[in-house]
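Every protein chain of the complex appears in place save one, which is left out.
For chain A:
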């Protein structure tokens, strides 16, 4: 096993591409080290990306925000501009683990660990976030929902690294929210979760919406029909009822000790509805 800490992203890509055995990217390590300890992975090469210039920064750009791959989730909550623009993304990231884990874990790690129950992912999908990928073939920007392809699996090719998560500059009258159900009050894995992102017109009518559900399928679901239930409407009871029904119907959950299929379907609708109401209020809707 080798541990390296490259200073440039190009070097990191080169090292990952040239490695013969299993290579692992180390940012926060809150998944990687647990998997190594459990014997689930034995990397031949560990590439620590935290010394790469810019990867530990949240940058506000003309287009919006760029959150570097090595930024710990605790730093998201400390960034006032990001919290104001994307409160749903920040509240989702802040739900991952304890204070100790928050000091290490990253949203890129949460995305690439590819758990269907990852907390930040539904919020990022609802927020229309993109991943900036760099690899041996150059750079590309892809929607975050195309990164996880199944539990523990991603669409990234050998040598590819997600350099940053990109979020849009906020349109006026926009708001997002994330909610999850866990049987405890904190520090648990989502049984069901929902992220909702809305933009309203001047009359408070929803003109753009994205709804994402977590922990109810092999990957996070972007439910377009749920968004359609909200677009053109205010948060009236009929729209919310339709949203809940569509979300319940879109779920393809498993039955396990954390929740039954029936329970997950029902709660998906309830959470989507509540997250939509919070997002609506945050967007200034009344």
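The rule is simple: contacts are C-beta pairs under 8 Å (C-beta built on N, C-alpha and C of every residue); 3 or more make two chains touch, one makes a residue touch a chain; residues count from 1.
In this section, contacts and distances are computed from a predicted model.
**Q** Missing chain, UniProt name, options "Ferredoxin", "Spermidine/putrescine import ATP-binding protein PotA", "Heme exporter protein B" or "Phosphate transport system permease protein": which is it?
**A** According to UniProt, the chain not displayed is called "Ferredoxin".
**Q** Using the definition of touch stated at the top, determine which of A:104, A:130, A:242 or A:264 touches the missing chain.
**A** Considering the complete complex, A:104 is the one touching the chain left out.
**Q** May I ask which residue of A:186, A:202 or A:236 touches the chain that does not appear here?
**A** A:186
**Q** In the complete complex, the non-displayed chain touches which residues of chain A?
**A** Listed in rising order, the touching residues are 1-3, 5, 26, 28-30, 33-34, 36-38, 46, 48, 50, 72, 74, 97-101, 103-104, 186-187.
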